[in-house]
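Let's look at subunit A:
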Amino acid sequence: MTPILSAANVSKHYGAIRAVDDVSFTVAPGEIFGVIGPNGSGKTTLFNCVLGQIRPDGGRVAFQDRDITGAGPLALSRLGIGRTFQSLQVFGGLTVRDNVIAAAQEHRGTLWSRLFAAPEIGLGAKADETLALFELAPHAGKLAGGLSYGQQKLLDMAMAFMADPALVMLDEPAAGVNPRLIEMIRQLLQRLNRERGTTFVVIEHNMDFVMALCQRIMVLAEGRVLAVGTPAEIRSNPAVLEAYLGA
Partner candidate 1 sequence: MAKTTRREALGILGGAAAVGLARPAIAQQPQTVKFVNVVELSGAGVTSGTNWRDGIELAVRELNAAGGILGRRIEVQHLDTASNPGQARALVTRAIDQDPYILFGPVFSGSVMVSMAVAQEARMPQFTGGEATAITAQGNPYIFRTSFSQVQAMPKVAAYLKDQVRAQSVSIIWVNNDFGKGGRDAIMAELQRRGVRVAIDVSTEQNQVDFSSAVLRAKNANADALFVYLNEDESARILREIRRQGYDKPIIGETVLPSQQVIELAGDAANGIRGHVGLTVNAPIPAIQDFSRRFQAAFNRISDHNGIKGFFAVHVVNAVTKRLGRFDRQAFAEAMKNIRITTADAPGVLMDVSYDDKGNLDRDSFLVEVRNGRQEVVAVLPPIGRS
Partner candidate 2 sequence: MRTALRIAALVAILAALIVAPQYLRNYGIYLLSLWSLFAIAAMGLNLTLGYAGQMSLAQAAFLGIGAYAVALLVKAGVPFWVGVPLATLVAFAVGLLLGFPALRVQHHYLAFATLGFNVLVYLAIRNEDWLTGGSMGIGQVMGFAGMPRPSIFGYSLRRGIDFYYLCLAMLCLSTLLVWLLLRSPWGRAFAALRDNPVRAESLAIDIRAYTLLAFAIGAGLAGFAGAFYAPLVQLFDPSPFGLLESLSLLLMVVVGGSGRFWGPHIGAALVLLLPHWLQALLPAWLGPPDQWYLFVFGIAVLVLLTWCPGGLLAIPDRLRARAQ
């Protein structure tokens, strides 16, 4: 089976610092793949290289066998790669419902057909369904900027799923969220993975969350791959322990 996402020898240097150094990995369709590592291990840089925010100095990135090295965020989202951001990223001046519709509308029709389309562009039902799934239905008519932090985090995630992406990249979904919500997010992600077959790549600091969520985990340290394996394998890997404790 071809991997849904593969990176081969990806490198990114800032002067003498090798932020990402010859990293390769593959993600199979339907997998939940975690990326962890101490601070400064290159997680975010790698993420940005894959997502086209930064152009890598070397290596290749492919999505479903299609070369996407250096392709911009617009191209990737059009291909069906969803993502969330480390910091909150919703459209504060739009209602919650409009936020989720905005997240999917560009996948329907052409630029010109959208001008003349009905306001909800046929996404009304899907928006309500998604909002219900993320427990945001009671807030549908509120301005997104007025939601609590946790609600905005959920909305951010809901937006990433609106366009039925095959792959979603999550940048620290558990950061700054209370334990009850973390648990809810974990269950939601696993449910989406199970029911819709969505593939996830997750960058996360919260070890418990990653271990409970992911099927396979890659550990980065100083820009290089330290280990790849199941949560159990990673937990018992002495090199990983050393990297974390040593750091």
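If you want to know what made the cut, all candidates are chains of the complex that A comes from, given by their letters.
The rule is simple: contacts are C-beta pairs under 8 Å (C-beta built on N, C-alpha and C of every residue); 3 or more make two chains touch, one makes a residue touch a chain; residues count from 1.
Here the structure is a predicted model, which means the values were calculated and not measured.
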Identity of the candidate that touches subunit A (this complex; choices 1 or 2): 2
Complex contacts: residues of subunit A adjacent to candidate 2: 51, 72-74, 76-78, 82-83, 85, 89-94, 98, 101-107, 111, 114-117, 119, 121, 159, 162-163
